[in-house]
Every structure is written in structure tokens, then in C-alpha cells.
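With one protein chain held back, the other chains of the complex are shown just where they sit.
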Amino acid sequence: MRYVNSSNVKGRPVSQVNAQRGLSSRQETVPPAGRRQLSDMRIVQLFILPTIILLILMNIFPLIYSLFLSFTNYSVISSDPPVWVGLENYTHILSDPDFWHNFATTGTYALLSVSLQTIVGFALAMLLRSKFTGSGIITTLVLVPMMLSPIVVAVFWRLIFNPSFGILNPILGFTDINTSPEWLGDPALALWAIVIVDVWQWSPFVMLLCLAGLSAIPEYLYEAAAIDRASAWFQFRRITLPQVMPLLLIAVLFRTIEAFKQFDLVQGLTFGGPGDATETVSVELYRLAFQGQFETGLSSALAYIVLVVIIAISNLYIRALNRLREG
Amino acid sequence: MHKKSFLILALLGLLVLTLGAPAGAQGITELNIWWAEWDPANYLQQIGNDYEAATGIKVNVVQTPWGGYFDRVATEWAAQGTAFDMVVGDSQWLGQAITEGHYVDMTEFLTSTGIKDTVTPATLTYYGEYPSGSGSYYAYPTEGDANGWAYRKDLFENPDNMAAFEAEFGYPLAIPQTWEQLRDIAKFFTRPDEGLYGIGVYTQIDYDGITMGFQNPFFAYGGDWYDAEFNALGVVDTPETIAALELYKELYSYAPPGTNNAFFAEMNDVFVNGQAAMIMNYFAFFPALANPEINPFAESTGYFSMPAGPSGERYAALGGQGISINAYIDDARKQASFDFITWFATQEVQASWAALGGYTCNIAVLESPEFLAVAPFNAAFAETMTFVKDFSNIPEFGQLLAVVQQYLHAYVVGGEGTAEDAMTSIAEGMDEVLAEAGYVG
Partner (left out) sequence: MANAANAPRQKVVISTRVDKVSTGARLTSSFRATIAVIVALIMLIPVAWMAMTAFKTRPDAVAVPPKVFFEPSFEGFVSLLTSRRQLTNDEIAVYQQRTDLGWADQIALIRGQAITGPSAFPRQLLNSLIISGVSTVFSVGFGVLSAYAFSRFPVPGKDDLLFFILSQRMLPPVVVTIPIFLMYRQVGLHDTHIGMVLLYTAFNLSFSVWLLKGFIDEIPREYEEAAMVDGYTRLQAFRKIVLPQATTGIAATTVFSLIFSWNEYAFALMLTSDAARTAPPSIPLVLGTGGIEWAAIAAGSLAFLIPVVIITFLLRRHLLRGVTFGAIRKG
């Protein structure tokens, strides 16, 4: 054990191994011969180029095209060419109180569903981290909700939420359908209903990434802690959490991005209703872009506003992630 | 290496596909018709198979789920695509499709062949004419449809119910003649303890559901979405229409729990599970209710058409679609499409269309005793098609609809504000859209 420690981490506390490795070892490696240096460059190019080329082919055109359209008055189904209107679309959206309402709804939804998913997913991972008879099957079964098409999930949960012939209310103990909650028709409950379904479907995603992170934690860290008689809480806080954090943050990053873009579930469950109680930005975006309106210019502007917000939030996460990595 | 060859392969594939596309311009062997994914489209495929047997030209009815149907067709228009030769499109699309030139003008064709006179005038107006009253036609009415009612005869004709109803309301329990009577009956049959509710009404927020349902009393109470000069203010929000909205909300309070975002599918659901004494629905969805395997009450299910408003006016919200020809296909394909419609519009084919379950708009077939007798709801259907009325079909209908949908749903389901607030907000919102589009100063 001591031997492994010293060979890998040059005497630093083990919990910092992973974090430090990236930077330290590069400097320590003796620069290889010139030929290999060149071939490394080739490898980098060969390995990265396909990804970049494909992404540029598939995404740069749409991105630039919609950026251009966001400054125009244009409808895709119209034969009139786009008319340049400058920032008008942006000022129109930003001065519309409905937009801020939609944005607040989206933020509330994202905060609730991502934080609940993180907690539930992490707890599930802690439950399933140590192997027991049938743990493989249980893990696969827990993953099943994630494997369903979001649009199908929404359709089915509508059936489940239905106070007349759904099974949720009877399971929760509401047997009289006249007094039981009307999940999707009650402005106070509808957003929670969407959050419940999202947490149900995507906690397994967080769980899987956490499991991967947990299984990467070297046993000897716990052994060392056990020898030091560290409390369970201490072990969790000083070993488990920091070690899982990088993958957990990736999971949270992707779930946050998805939550801000969430459309399928809201469309299938409430479509923004009742009234505008669950109207997220993406529902409004869909209404503008399609639904007989085809306000392509305006919807592109709204999409870019959403994009900027997501980029800002992602940047915060990535900074946190890098801080973790670099210790 | 293999990723390079993949890219080359992909590019090659692209090339082959682009070169391979424009082949076989003359000698049409195949026609593509687009429609939404539902049973009538399957019936149309049957008709198409008959056409293939008669002429050797294969007919493909390509189906897209309702939820994405309009988006799909509209993007095809945007690309000036030729994926379909004909499209069975909603009446509301006419404005957009015609002002942008996506549909072939069929006026000359429908007039010279005499097909124009074989269908009921109302269906030709709503499914084919744009702008209204212009005499220019762009579609052949294919699937006629409108809102009607299904009700439980066993409940209505039960002697105890009849006596109790008359004692409570002072007139006999029967098919309602007015919206007030409809409301009384709905109230009467709402017995939560027995798991029975009086009525099912549309409440869906997605696209046009709640608007379609509310339009029935709205028009009957003298409302309209705008007048001849496109004024919405003072036309949408009158005391009468506010009363109509209050009535609609009251009807919703007699509906089974859970019908807070309900449209045609949910209506049939609460009817076949015995929760609702009567439901509104499009006639296209009534065949299921006549089928004992789907509806346990099939034998005792009756149908009636829309009741009248305070001044005796009756209106039914229009559904249904007409078939139009894509303006972007070449002349040979256009001619082949005209040939198909000519054949499809013959009385003989329309009779078999009706026999399959399609809702024909052909006058002779509608009036034939066979048609009236073949299904229990056909009589109500034939009557309804004489007083149908549609939502706006101007190119901006989508924006108008979005305004109406949101405020109706917020008031009726969400319980926000008053009926007056809702109607005022709708009038103002519509006025804004119409003003921005340049209809009103």
C-alpha cells in the first residue's frame, strides 16, 4: 500500500492524486524524441478533426443562419425575403413581461428538477455502489425510465396523473376522485407534476455517472480513513464527495442544459397550462417558431437569448469543474 | 483512416442522392398524398388502392402524427418541396398556403368539370375558398367534419331521471334545444357520488382544442372573432359572448375530473368509461362510440347537433379537411393529380368513401337513404353540415389562435380572473395581431 502510494503520487495526500495528475505529470515527462513529437501532433489532428469537421458541417451553418435571422423580420413559410430590423426582435422580447414570466418559470423548473435529480440520483448511487445479489439487475431496472422516449413518458404520465383513471392518486391514498388532486389542471401543482416526471426519468442518469465516479475511488482511501477512525460523515465529506464531484458536475451540467431546453415533457403534459402556469421559454419558443405562427425571425432571437443564458450558466459550472480538477 | 473514408462515403452518398432525385418526369406511376395519421387516412389509402387497380397509378397516403402535421407540411412549403403531390389540409391553412402560392388554383378545374356543384356549398366555402366570398377555390372538400354531441340514451330515457328532471327544471328531459337546456341537463346528471358527470367539453391548450369547443356557444351567442373590417374590439367582447364564456366555464365544472387538457381523444375516453352523460366531439370520432367493443354503451348512445343560442342561432365549429394540389410539382404531376381528384369526386367513389368511414361532402351521397341509415350519427352529421362556421383562416390565424387559447384556458381551467377579463384580453390581443399585420389602422 505504501508502495503504491509513493509510486503514483510522489507523497502527496492521496485524495489529491486525480486532481493533480493532469498538470504535474506533463511537466515531469521527459520530452520524447522529435519524431514522436511530430507524430503526436498528427495524432491530435487525426483524433480531433473528424469531430470538429462534423460539428462544423452540421451545426455552424444552422447557428449562423439563425443568428442572421434573429436580426430580421422573416417567416420561413413566406416567400418574402428576410427584412433587416436590427435589434428590434431582441428589444421586443426583452420588454415583454410574458417573457420574464416564462423565464422565471423555466428557472424555477430547472432549479427544482436538477437539484432533486442530483439528490435522488446520488442517493441511489450510494445505495447501489456495493455489490449484492441481483444488484446488476436492480441497477438495470432503475435505468429503465431513462430509456423511454420523453414524448412517450409524457403521454403515459398524463394517463397516470389523471384523477379519474390514473393510478397515482390511489397509490398516494386519495381514493375519492372528487377531492383528489388534479395534478395537471391545478396551477399550483402543474409545475410540480412536470418536475416529478423529470426527476423520475433522469435521476437514473445522475445515478449512473455517480456510480462510475464512486467505483473509481480507490479502496485504500477508506482503509486509511478507517485506520484513522474517521467518522462516516468525515469519510463522505472528505473522500466520497470530492472524488465523485467531477462526474457529478458533468451530470449536473448536462441536466441543467437539458432542463433549460426542456420541451417534450412540458408539451406532452401541460403544454404550458393551465393558462400560462407552466409556460417555459421553450414552449413559447415552439409556439413562435411553429404552431401556425412561423415567426422565424422573432423565434431565432428568443433562441439566442436562451442560448446566451445557457452558455453563462454552463460557464459557471465549467469553472467550478476546472477548479476541482486543478485542485 | 476509416473516418476519412467515411466522410468520402458520406459525400459520395450525397452526390448520388442529389443526382438520383429528378428522374422519370413523364409517365407518372405514383402519386403521394399527405395526411395526418388516423383512420380516415387509412380509408383514403383503400380508395387509392382502388385507383391503382383502375389506372395502374400507385397512390401512397403518407401519414404524419397530428401533433406535428402542420409543422411538417409548412416546412415542406418553406423548402418548396415536392415530397407530396396532394395534401389533405386543414381549412385554417388556406390563407397562408394561398397567399404564399403553395396551392394550385382549382377554380377553373372545379367549375369546368362540374365538381363544384356536387358538394355542399358550406364545405366548398370553408375547405376550399380563399379569400372568403371571392369565388376562388383551392381544395376539394374531402373529409367533412364538425362538432356534434353524443349522449347516453339510457340515462336520458330513464323514467326516474325524467320525472326528477321535470320536477327540478319545469320542462321535460330530452335532447337540449338551447345552450341553457344543455347546461341544465349537464348540471342534473352531475352526481359525483355515483361517479357520473354531466358533460365533457374541450379544454385542450396545445393548439386549437379549447377554442374549437368554446366557438360553438360563442358563435351561437352572436359572437365573432372580428367583423368585416377586421375589428376585434367590441366584437369579441360583448355582454353576450361574456355570458357564453361563463356558460362554458359552468359546463366545465360539470365535467369529469381530469379533463383539464382534453380534446377529442379524452372526450371519447370519459364517454366509454361511463363518466360522462354527454360529450361534444367531432363526428370523425363518433364511429368508435357506435362500436360495442370500444364503447360498452354503444347500443344506447344517441347523437344530436348543436343547440341554439338566445336568438335561436345555431353554429357548429368546423373540423375536416380538403385536398389540395402542391404548386411546386411539375405540370405532368399536376395533371395526374387533377385526374385523381376527378375520379375521387365521382358519386360512385364518394359513396364507397362514405361506406369505408370517410365523411363525404358529396350532396347526392349525403342525401341518399343508404348514407342516413348506415350509421346512427349520420343524420345529425348531415344536419350539422348546414350550419358550420370556422375560426379565422387568414395567414395570421396561428397568432390569433395562440391569444385565444391562452386566455380561454387560464379562465376556464385555471380559474384566473373573470369572463369579462378574459374576453377583453382576447379582444385586445387579437386587435394587436390584426393591427400589426396591417388589417386595421
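Letters A and B mark the chains as written, and numbering starts fresh at 1 in each.
Rule of thumb we're sticking to: contacts are C-beta pairs under 8 Å (C-beta built on N, C-alpha and C of every residue); 3 or more make two chains touch, one makes a residue touch a chain.
If you're wondering where the values come from, they're calculated on a predicted model, not measured in any experiment.
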Contacts of the hidden chain among displayed chains: A, B
Given B:I57, B:M162, B:L233 or B:A288, the one touching the chain that is not displayed: B:A288
Option touching the unshown chain, where A:F61, A:W84, A:W100 or A:F234 are the choices: A:F61
Absent-chain contact - pick from B:Q46, B:Q181 or B:T424: B:Q46
Interface with the undisplayed chain - residues on chain B: 3, 6, 10, 13-14, 17-18, 21, 34, 36-39, 42-43, 45-46, 60, 62, 64-68, 71-72, 75, 78-79, 81, 83, 195, 264-270, 272-275, 284-285, 287-289, 291, 293-296, 355-357, 374
Contact footprint on chain A, counting only the chain that is left out: 1, 3-4, 7-8, 18, 21-22, 25-26, 29, 32, 36, 39-40, 43-44, 46-48, 50-52, 54-55, 57-59, 61-63, 65-66, 76, 124, 127-128, 130, 132-152, 154-157, 159-160, 164-167, 170-171, 177, 200, 204-205, 208-209, 211-212, 215-220, 222-223, 226, 246-247, 250, 254, 257, 261, 263-264, 268, 282, 285-286, 289-290, 296, 299-300, 303, 306-307, 310-311, 314-315, 318, 325
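As a convention for this text, only the chains that are shown with their structure count from here on.
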Parts of chain A lying in touch with chain B, wherever the complex brings them together: 50, 53, 76-79, 158, 161-166, 177-178, 180, 182, 184-185, 187, 267, 270-277, 287, 290-295
Touching residues (chain side chain B, partner chain A) in the complex: 3, 7, 70-71, 74-75, 77-78, 92, 96, 100-102, 192, 195, 204-207, 256-258, 260-261, 269-270, 273, 275, 397-399, 401-402, 406-407, 409-411, 413-416
